[in-house]
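Here the complex is missing one protein chain, while the rest keep their positions.
Letters A, B and C mark the chains in the order given here, with residues in each chain numbered from 1 onward.
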Amino acid sequence: MSDHEPDHNPHVAHHYETEKQQFESGKLGMWVFLVTEILLFGGLFCWYAIYRANHPEVFIYASRYLDKVLGGINTIILICSSLTMAWAVRAAQMGNNKLVVRMILVTLLCACGFLGIKAVEYNHKLNAGLTPGRHYAPRHEEQAGADPAVVDPASAAGDANPPVAPPDDDKSLIAPAARGPEGLNLGEEKAQGEQVPDNVALFFSIYWVMTGLHGLHVLAGMGVMIWLLLRAKRGEFGPHNFLAVDCGALYWHVVDLVWIFLFPLLYLID
Amino acid sequence: MANDMTGISMLAQSDGRFWMPDAASTSAAEVDWVFSFIFWISAFFFALIVFLMLFFVIRYRWRKGQETKAMPNSNLTIEIIWTAIPFLVVATIFWVAFRAYMKLTVPPSNAYEIQVVGQKWKWLFEYPNGWVDDRLHVPGDRAILLTMRSEDIIHSMFIPAFRLKMDVVPGRYSKIWFKATKNGTFDIYCAEYCGTGHSDMTTQIVVHAPGGYERWLREASSLLSPTLRIQDLTDAAALARKIKSGTDPVSEFIRTSLTDAGTAGINAWNGSSEPNDALKALLISEINTILKGASIYDPERFASVTVAAETAALMEKNPEGEDQVQLNRFLLSDAMPDFFTRGPDMVEAGRYIYERKGGCASCHTLDGNANVGPSFLGIYGRSRDLEGGETITVDENYIRQSIIEPQAKVVLGYKDRSVMPTYKGRLSDREIGAIISFMKSAEVTGNEK
Amino acid sequence: MTTSLPVEHGAEPTGTEDNYLTCDRGIKSWIFTLDHKRIGVMYLIFTMGSFLLGGVFALLLRTELLTPQKTIMDADTYNQMFTLHGAVMVFLFIIPGIPAAMGNFVLPIMLGAKDMAFPRLNLASLYLYVLGAVFAVLAIAMGGVDTGWTFYTPYSTETNTAVIPMTIGAFILGFSSVFTGINFIVTVQKLRPKGMTWFKMPLMLWSLYATAIIQILATPVLGITLLLLIIERALGVGIFDPALGGDPVLYQHFFWFYSHPAVYIMILPAMGIISEIISPFSRKHIFGYTFIAFSSIAIALLSFLVWGHHMFTSTQSPLASTIFSALTFSVAIPSAVKVFNWLATMFRGRLVLKTPMLWVLGFIFLFGIGGLTGLFLGALATDIHVHDTYFVVAHFHYTMFGGPVMAMMGGLFYWWPKFFGRMYKENWGRLSALLVFTGFNLTFFPQFIMGIRGMPRRYFNYPEKFEIFHQLSTIGSYVLAFGFLVVFFTLVHSLFRGKKAPANPWGSATLEWRCPSPPPHENFIEPPLVTDPYDFSILEYDEASDCYHLKPSAKLAEDGEVA
Partner (left out) sequence: MTTAGSSDAHLSHVHIVPPKVLLAVWGALLALTVVTVAVTTVDLGEFNLVVALLIATVKATLVALYFMHLRWDRPFNGVIFLIAIVTTFLFITIALLDSKEYQPTLDEGQAPGLVK
């Protein structure tokens, strides 16, 4: 689009004066964009903070249904991917496009591994009925048995006897006498005699939404990396032209940063 | 419109105030004071700004050949001054408003508590004795605490004359308090947008003169009560005579059941003059004591009395509580017809619940037009298709179930409309019975088109 | 740098070379343009289209309110109408209006840059704007939305209207706004040419920079809020649903954390425009430059601390309400400082009462009322009474209309010659400003009275005692609409019949007036000399071309300095 003047540096767009100006603008722009990402997740962390402060028992009870080992492995995977991504930047700065390709490939592999493990976790949660909000219908204590008459036909199709949280259509049966803002979940005594706190579903809402949004960011990051990979294959990066790798890496590190907080906040509670 | 009204005076309110409406509570005076305080400060600054602006426009208007007069481009002193002055002004305003707010917010410990329920699109007020009404009645001589909750979404209780507003949020209680300073009727609005009927979610607050509130509450809450009220007496003299000198077993039973005060009162009466109010009240109280006691039925005692079918039917059910009282009243009425009415008018009571206490009218019309819920016109006894394919006849059982479990059997086509909350625990069996009576009445069943 | 055409500073461009409008032709050259000016013009067209749409909704609303009962529509339609009026005006018109439309056009030129830092991102923000608008239109087509523009839960999660498309639209528009903000920040930070120090920047740039800070920090929270609302509605996660242990008031915290600062996204650039116009039309240097500049930044930062003043009656805790009330008042101070400095700028000036200046005077009057009535709303005791009444409606129209719209119109008339190279009929412009001013006051002043007397907002049926005020207000809205019709005809007429505009018709000293009207593709034929943006002594009037030029002496001094 721009007509370069004869002696204009080909790496510099027409409206920049110098390579440095262009590089720093790009970097600054990326950082400002990362600010918006942090605030986006900030809203979710606010959600988390408020409900954890108000219902700590829910978090203590429900977090044990998350698999610490899988979460830990994922943390390590992401840390490794951060390393390789930082290394890719180094390689790009030195113009070693082959190394860039290799490093990004490893990072991509890590991302795939992360999502693969996430998929295993999600699948387990789905099967166990540990789904968010009003879809919450845990199945791990099916034998506890609830009054079948309370179940409405729609949700009964999916799950025979949800013992903890009656589905929403039940509300009219119980409404005025129910348990208040904690909703209608009548923390029933479990067979083993352990008290299940009210509103366990809240934890899983938070879990799904936070990890879900994080997962979407991982996917987006993978898209960016594929684009970088193709460019590196063409040998495009060098000491004068590594801004794209640098910015891609910054984004990936933020994805890592979010997970660094998510892991202890969700998995390591009790 | 009165023809002598002109200009601004036409826009003023009936009491001559221009800005704030009628002030009828202790907090209104506080708020109005803060309002005027801010108003005059703002008016001053606004006048200053506009005056300067217009003055400059005229004084320094551009004319050919005139140059701008030299002047510095900034001046730290003046900047500090006009930063500091607004700071002081707003700090004062904050403080004044904060103090008034604290008085508004912290209720006195001895406040009289009334529960408020907001629901689409109706306010319901629950009085300490359990009576529920759609208008807020309060005694004028004491602090009132409203404890509010919502049945569905967020509403907001707004009483302009009291300068009060507080959201009513599902899942939590919100509270406001006030002490009225004027007797009369004032508007209540819903100030938080709540859908189709938002602007119809209005009612009134009635501030009673001393004693008036208690009287009103007694009257209102006896609407469905099977006990006897003064106005139920159709022939007080005949009743008194019967008790004083009747020879039938029922009269004798009553005479022997009288309290000492009752016996004394009856004996003091000359037996022929029209009973005065004191005697009437005494009679009512004595009879009510009997009504509230155990069943007065005894085959021997009622041997010569023709027991009505209605009475017999109720007796079959082995009634308890208020129905037991009602049974006693039926029995007494059978024994002494024409002296007092047989009980509250269930159709009228049903209408009251339909319009006010239950708030049915905001969703169910009587004119055949479907609103959020089906119209009640002609619905009783008709068969309706339900969501899910079933067909059902609208009978007493169905009506009762629909009130207690509204989602159990929804009429076809009403699934996606606004959802009716359950009335379980909010309406007594007797009240539901009244609604059914109302729906069975000629007015509501219509003349079968 | 290389030398380009040997044109004298300030010399009248020959008028033969291509400008940004003519350098490329065809629809594709617009759709794929990376030129900030073209993107600005397209934004201008779209935002004005949205303004028209929102205005039509407003007229329908006002007509409905002519009588206390049903007039022309039923309650549900009315509810959708005010929701759409609010959503369209806020998300599609005012928020992008000044920054994205005008800011896009003038920011790089005022700075002396060739373009925005990220032209592609700029274009992407326009695309997102259009996509967001498409979703909004989709929501209208799917039967509208009736939640109010605030989408308060739980109503928004249980109503049967098209909430999801509308919130997706607002979500996307948020991203559009973020992209604009990123561009503004980086452009101002990094693309300043030689000599353009922070304190030589025109005040418009300070306000746009402050605006961008808010866009960056607040908009993502709106994004996550709307996302959560969509998830809540679609999946029932329970975050805002009390029946599942959620908290509907939390939604309000989330929403106002964005939407209160958003108010300043609207007003800050407007204040920038006022500073830009008031100085040249007083023929005098702006007074208290640094205070105006820093008050913009102060407003931007303070705006994040006051969101809870929308929630005094929401069952927010009295403690939080008190803190928020105190902080709210702090925002009044920088705003007051600005107004005083503007007045001081006029003091002993030579006021030229041309159209842009009339809009500015209107702004000061209306924003004065808007700002001062804000005191009643920030104060705890009085807010309880007037919250959610017509008083609030009148207040925010005085600030949101009396502020940004008046300023935007002022800016439009001020920069119109620069945008399109044509002069409009001065008297028509003045008439339009007068009509809009009169109509606006007639529309909204009665609403203060109603509101104080207790008329709640968003009421379809209203008590008869308010009828006279509603009728006055409705009549006012028709006058207002007529005023805008005059604006429209004045400007469109100028495009076809207007006199050709000189480079600097008003005698302003900011850089955008040094390049030809309309500017060429890369804004400047050669790098402009950066001077004090409000020093008019370096200009001289040339009667022959009806244009202001740099004085040769100024030129020489600067040349000497540069050399």
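Note that a contact is a pair of C-beta atoms (placed from the backbone, for glycine too) under 8 Å apart; a residue touches a chain by one contact, two chains touch by 3 or more.
Note that this is a predicted model, so its numbers are computed, not measured.
The missing chain, though absent from the display, is touched by one residue of A:I38, A:L70, A:L229 or A:A244; that residue is A:I38. Only one of A:E19, A:E57 or A:E121 touches the chain withheld from this view, namely A:E19. Only one of A:A13, A:M85, A:V200 or A:L213 touches the chain withheld from this view, namely A:M85.
Residues of subunit A that touch the chain left out of the display are 9-12, 19-20, 23-24, 27-28, 31-32, 34-35, 38-39, 42-43, 45-46, 49-50, 53-54, 68, 72, 75-76, 79-80, 82-83, 85-87, 89-90, 93-97, 168-169, 171-172, 174-176, 178-184, 235-242, 246, 249-250, 253, 256-257, 260-261, 263-265, 268-270. Although one chain is hidden here, its contacts on subunit C can still be listed: residues 154, 157-158, 189, 217, 221, 236, 241-243, 247, 249-250, 253-254, 257, 304-305, 308, 315-320, 323.
Everything below uses one rule, namely that only the chains that are shown with their structure count from here on.
Averaged C-alpha coordinates put the centre of subunit B at 46 Å from the centre of subunit C.
Residue positions 181 of subunit A are each in touch with at least two other chains.
Under the contact definition stated at the top, the residues of subunit B that touch 2 or more other chains are 171-172. Taken in their complex, subunit C has these residues touching subunit B: 75-76, 79, 146, 148, 152, 154-155, 158-160, 242-243, 247-249, 282-291, 313-315, 318, 321-322, 325-326, 329-330, 332-333, 336-337, 339-341, 343-344, 346-353, 361, 364-365, 368-369, 372-373, 375-376, 378-385, 387-389, 449, 452-454, 456-463, 465, 468-469, 534, 536.
Residue ranges on subunit B touching subunit C, taken from their complex, read 10-11, 13, 18-21, 30-31, 34-35, 38-39, 41-42, 45-46, 49-50, 52-53, 56-57, 60-63, 66-69, 71, 73-75, 78-79, 82-83, 86-87, 90-91, 93-94, 96-98, 100-102, 104-105, 152-154, 156, 158, 160-161, 163-167, 169-172, 174, 187, 189-200, 416.
Chain contact summary for the complex, subunit A toward subunit C: residues 1, 5-7, 13-17, 21, 24-25, 28-29, 32-33, 35-44, 46-47, 50-51, 55, 132-135, 168, 171, 181-185, 198-199, 201-202, 205, 208-209, 213.
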